[in-house]
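I have placed the structure first, in the form of structure tokens, so that the comments after it can refer back to it.
Here the complex is missing one protein chain, while the rest keep their positions.
So that you can tell them apart, the chains are marked A, B, C, D and E in the order they are listed, and the count of residues begins at 1 in each.
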């Protein structure tokens, strides 16, 4: 984990802490007698990656007040992420089961989260004003408001307070159709919250959801969509996207693209021929963007984020346990697998 | 597993299918990177033990319609238990986490069940009339009506249909204080359902709960309590109890006692100096009673159930994977650990 | 596992139940301290795959009357395969050890089966008339008659009874040179039994063995060989073959071809760049054919079988734990590894 | 882990961070293919236990500046122990191998520590004045000065600064004959450092080493020895000892005794019939004393420490992962192993 | 492992090499997905223990000429046992499955050995004259002649050659009822071979089998039986026996007794309260006798063997991985479990 000397200001993340349970290797649950587990959650993954990069990070959430919640807190603390804004509550911790695919067999997930500790969070559980006191960035994703009405309300309160305190807000407003069971129309909620954000991590797909538009999946489409997004929501300053080609569950290609308001940027494509873990690769990308914004120009930020995302495919678990130096090595093209002694 | 030639009539069980997750050995969750798992549930444990004894058994329940529910069904099928009355539903499967104690450190459990697949079962999910068609016995426990109002209603419908069809009902109406969150007073519900039952598996503790009495924990107390129970609920024909002395989490002693309506019966005490797994020992006792009632007189039934219960302490997981012959060996005093080749 | 509503008639399979023991990952036996195990066997694998597809299946065999046989039965029951025609006998269960290769290192197998429970099966152990009562299909392979004289006789009795009862017979008559130690000439036996079959799962290689011919490995060769086979054995109605190209132990390509009696059919090639388990892929293909014959036309049957075979390369163990829907996804070209949530 | 609301002032610990590697269960190294590992170290164990009790704790040490040191820091952070005074240095981390005994076979340890990161620590690596700023207690053991001359010097500098700042010093000055290779006479060094301490955790054995006396192992002997110790080193205010009877590696009995300067105190004996892990039980006792001194009177402190020590025998790894409430349960005699749900 | 400087002459052992496969902990096979394995065999266990004690030992056997046999040879070589007289043959290696019991549940074994590599050994496979060239002792057990006629013949040829070369023969002629399937009456064969031996490891039970007598299980009975045995078979010089009391599968007591021809000797009783592995404890006793005969007087030999046998109960696997020094510690009464650093 990096040294804190690099810090330019605390990053705050907000979202569910989920336990992930999966059979080792490519086994199906029916074949296993034990399950590997990790704690994760899309925003927590961003927090842990940033902490590993050496930033000061605080994660805001609720966990169960039982032996599972205790283990979750111990897990998060090992990364140096500040857990003082994670509250223990009566509901059980959310979790999901994962069967890891290979080649043409996709990975499969079963969730148990919609009545869990985080779904029951409410604005009273979070003291946003004091949390943002020494914060520079606040990161949210489209998962959180899809979980429950009260989670949505808690997030919205946070965004409003962030605005008040001048904290830069980054949004990763992916729409997940298996959420949004509590009666709200997801795309409208995401649009509303995007209007309170400054950095948009997403592409044509996400913008089309929010704007109910149908831009094409091309460089042109991305630029047009980004422009329209910024016109609609003037608080958005930059759009960072990653483009993925899946040859199979085990073989993926990615590159990054961005619209900076004035310029289209892109990176070379990185090929991951032997995927170790696909989960959390998008979060690794977002963390790369957030780190880059504090340390690099936009082009280098994009390359850093793309390389961080590629590396996450080689790391087991939800969080991207790679250092800044390891990411930089990939951006420098050192990908031949020479052993580091 | 035994041969079905011994069958005297199908046994029906009804209750939650729970996934159990625990670190191997005596680790705490915080120390583990993987969890062993089993599927169980107090009534399912009875079903699996009886199937292992060679009886025909059908379990009635709901499981999640996802990869976890599929694995649960595969798990149950391996015992030969009929799963045709287990319905797949939208809610996730209930589960619990277990940290296994040792010596003076007790085991600890954290549940995640109150919004799960079984809590949402309702009378429409179960076709009691056809389920009881070829059944001789129906077994329920005090867990089920404590989970939710609709679970209670489904059980009650079953008990009424069982009565109608002349099926013998065995009850294990233990009161668990961490259930009963849905607004009913547990002791009253248990009393009502005991009134629809014929065999009572429990002792002074359970009877005091139901009768709001305060009989003493002694042979005298047990006899008096049993007599009062039978007077209050004339459908109850026999009371089977086990008495446990815990020297530590690793060292336990048990013996059985019964009131047959006319006679007090008891067994010698069995000592388990090296407990492998305490979970499901009560269910193993109940299964022993149910098997005994179909094959032995009351005294031998009591001894069989006590030996079955003792053996369960040596079996990992929730279900008692022992054969009738293995139980009989213990009743014959062959407990010196001579290797069977 | 599928719903039984799709059933068009029971499938009967007959063959050895083998225990497979192998070090995890790519270890050699000498490096391991533990072995993963599965129960399988080429015909049982077909049975389990078909049961997973939702068909009613009964497997006919013998297993050891000891703790290993008990575990084998429990294993098979989890798939819902009917085990009532599997008899417990005095001999030990057959087994094999597997060292899993990678890249240019092939997997290696050592067998212990030629004096085991199945090798000692005899016609008296099987009640063919009642087994075929509600059967639509009977599947056999060239392994079974190669194990022992009495296994051959038991199979032949089954084929004759199947014919009598109008059950469709599918044959996978691969010749294995490490069998046939009991004094019969394998190719002649396979030819005789092919004459009692209706569906031929095999290609130029198998036909050349049986006909003592030397057709070429080409589309032309396959068509000519199939025609000659059908002329020689008029009971054969269709020939289904799969063509494999092995780039390495970890990277394989397959496609299917068929001769329907009037038409040559073929599929696109599927590439498995990251093989998880090569064992049982041929059985997965045969199961695909058997499922297809009951649900699809010949072209779709061939595509279904090829996709099923490809997916098996991603599943650990002997049996193809994939659903009809998962196979259909591959036939629709959805092979990019998008996570299913 | 407890809430920090209970804090009465920070505890500082100083000592080596060691990696422990041992085959699972009771295997010998030769039989294993993998090793379980934990990070520990006698003073760190005290720190982690106190943090688990809810106190604020800071550990002072050096770890290797490589992937092992990174993992050690992540491990320690999970307990909430402050790691800001742990420095990364060029030497590898110290470690030891453990083969766990059973019954009459003792556990066996092989060390690799005498040229490791901690052995090379020097006074310049530690900023004692700022470390003690908000500290109430400083704990050291006899291991540290036995490792190297520079470790001794660093400790002595700490003790002098602690005295200057009025920090209470607790000493656990056990003499280990396999240390002290650097040319100093262990007993003289321990005597010197005891003279800078206030709380003495040890008994007749340790006092005899330091005073070169030969008090008997009895209540009388303990009292006389304690009195003589206090006369010789007037800074010592209290002596806390535990008395162990080992029936075998798996069965141990312990009780505590203390001399408060005016009174002899003792506790009942606790019997651990199924030892899970013997390592770190002395550290658990010391942590119990340190917690007790901040929360209880001396008698209750002694009982708390004895119960904490007993519980440690049931916890795998070096640190005592038990809460204050769990320890209190044992002091209340609740040791029968009733499952906590 | 000891230094070879202690050697007083090579020990030759002859018997089957068996693979042992068992679920970890106390699981039943049905619950496991992997199996721990060891190579063993009653005479090989003696060989490995003696090699660990520092003697030169050569084991005579046959193993399969496949990957299993290769792994077996590698396993045996690690102990330094000479494998040059172990021949590779076409039949598979014998093996057994073990479910480990606990408390009142006995361990259970299922064998697969009667058509394996060793059962097919014949006198031509062994060059006894050259094997015995530098040998001082030859050890055999009652297992070997029970496996097959040709194994019996090979053993008998060895015994005759040993006599010719003046090699001392030790016999452990236990009768196992699950062997002897090839048509010979076990007790007569064992009697014949005892007549070719010099040291008898066994007691009233074994002597009663051989002499068809019915001596009582008492000190008196043992002495009388030993005397009668020596009268009947004058080549027998000494009788060494161990007496076991099984409180449960997890708790055993043992002591040794001997008749030296002139004197009755006995040892104190050793209690193993936490049995790790019961398999091979008799072999550990026999190895203790063989070591003792070369280094100690009879009384010390008996104590050494009893302590070695006790220690084996704490070692996983078939072979007794303890050094002479560890055994001596137990004979000196150091059994309190103090950690050896």
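Simple rule for what comes next: a residue touches a chain if its C-beta (ideal position, glycine included) is under 8 Å from a C-beta of that chain, and two chains touch if they have at least 3 such contacts.
Everything numeric in this text was worked out from a predicted model, so none of it was measured.
Enquirer: Per the definition of touch given earlier, which of C:157, C:230, C:247 or C:339 contacts the omitted chain?
Expert: C:247
Enquirer: Where the complex has a chain not shown, which of D:68, D:159, D:239 or D:308 is the residue touching it?
Expert: For the chain that is not drawn, the touching residue is D:68.
Enquirer: Spell out the interface residues on chain B facing the chain that's missing from view.
Expert: 31-33
Enquirer: Tell me, which residues in chain E touch the chain that this view leaves out?
Expert: Per the touch rule, chain E residues meeting the hidden chain are 1, 70, 73-75, 77-80.
Enquirer: Of the residues in chain C, which ones touch the absent chain?
Expert: These residues of chain C touch the chain that is not shown: 25-28, 30-31, 101-109, 111, 176, 178, 245-252, 273-275, 278-279.
The definition used in the following text is that only the chains that are shown with their structure count from here on.
Enquirer: Which other chains touch chain B while also touching chain D?
Expert: Per touch definition, common to chain B and chain D: A, C, E.
Enquirer: Thinking of D-E, which of B-C, B-D or A-D forms a repeat of its interface, with over half the contact pairs identical?
Expert: Selected from B-C, B-D or A-D as the counterpart of D-E: B-D.
Enquirer: Got the chain C residues that touch at least 2 other chains?
Expert: In chain C, residues 24, 32-33, 70, 74-75, 78 touch at least two other chains, as defined above.
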